[in-house]
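Note that one protein chain is taken out, while the other chains of the complex remain in position.
Letters A and B name the chains as they come in the text, with residue numbers starting at 1 for each one.
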Amino acid sequence: MTQKSSAEIAKEVTQLIIEKLNITHVTPEQVNIETPLFSKDNELELDSIDAIEIVVALQQSYGVRINDELPTREILNSIQSIVDFLVKEGATEKVM
Amino acid sequence: MKEKDLYVEFEPQRSVYYVEKEDNSFGPIISGSQLSANYLDDFWMKKRNLEAALRKQIIANEISPIFYYMTLQEMGPKDLASRVGMSMRKLQKTFRPEQFKKLKIEKLRVLADIFNIPVSNLFQTFLIKDENREKLIIEQATTKNEFYSITKVSVK
Partner (left out) sequence: MDTNTNFKHKMAAHCETGTLVGLLGNAGLEITEPMAFGIAHGIFFGYFESKNFPFPTFIVRTRPGEVREKLAKSLKIDINRLKFKNQEKGMQKLDDLLADGRCVGAQVDFFYMDYLPEWIRVHNNVHFVNIVGKDGDDYIISDSYHHQIAKLSASLLKKARWAGGYMAPKGFLYYPEKIITKPDLKKPIIKGIKKASWNMLNIPIPFVGVKGIYKFADKINTWPKLTRDTEHLSHEIMKINILLEDQGTGGAGFRYMYATFLKQAAAIVNNPTLDEMSERIMKIGDDWRNISYFAAKMGKNRDLGSDKIKELSELIRKQGDAEKAYFTDLKKVY
């Protein structure tokens, strides 16, 4: 099995967030993966309540659990930090 | 909460509540809404006042009908934007009349659909004089033509 590149995982995660949060105004290609997820500059226009949905979506799709408050903030900083976390956990393949 | 302390008579809005019953067991009863039974008039008064204040702002060309309906129907701008298929920033611009008039009619149809009103209601309001309020019935129906509605006014 060929390993997915970081860019591929980033695109998949962006797609997952867009789908789960029913974001209708942007495509994954329009999202900058380095921009802080919950900043005003992010194209996704997320707010804190969306963090819960993202944690649940990551758990359901990649089988990863995020259980502590401080790491949660760090992991959800940007799409790139989520990708880094998935790579670190060895959880880059979707479980569903 | 004891059953006798919770129960209230209010037929128009009843719900199931879990209480401590006479025999000390816990279980469900159907009761009226305590809030609606006591304070529904206050709710309608505030709603009418809000409607009038927003209408004044539309007439003065300060806000768009999108802001009017979004506020009255207690929707969040992000939720509404997602329903319409535009960014929240873009939607918020349409709260101003000068941006509202730039919207395509198809977008207005989508918005009217969300608010569950005919498209024409984004451009008009029906006011009934107080003395006629009890006498008249206004019924609005949409037609197969999504941009055309029929308003029937009849005497009770």
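What we mean here is this: contacts are C-beta pairs under 8 Å (C-beta built on N, C-alpha and C of every residue); 3 or more make two chains touch, one makes a residue touch a chain.
All of these numbers come straight from a predicted model, not from anything done at the bench.
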{"item": "Shown chains that the omitted chain touches within the full complex", "value": "A, B"}
{"item": "Positions on subunit B where the hidden chain makes contact", "value": "1, 6, 12-20, 25-28, 30, 33-36, 38-40, 42-44, 46, 49-50, 70-71, 73-80, 82-85, 88, 113-114, 116"}
{"item": "Residues in subunit A touching the chain absent from view", "value": "22, 24, 45, 47-52, 55-56, 66-69, 71-72"}
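What we mean here is this: only the chains that are shown with their structure count from here on.
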{"item": "Footprint of subunit A on subunit B - complex, ascending", "value": "78, 81-90"}
{"item": "Contact footprint of subunit B on subunit A as seen in their complex", "value": "22-26, 43, 45, 47"}
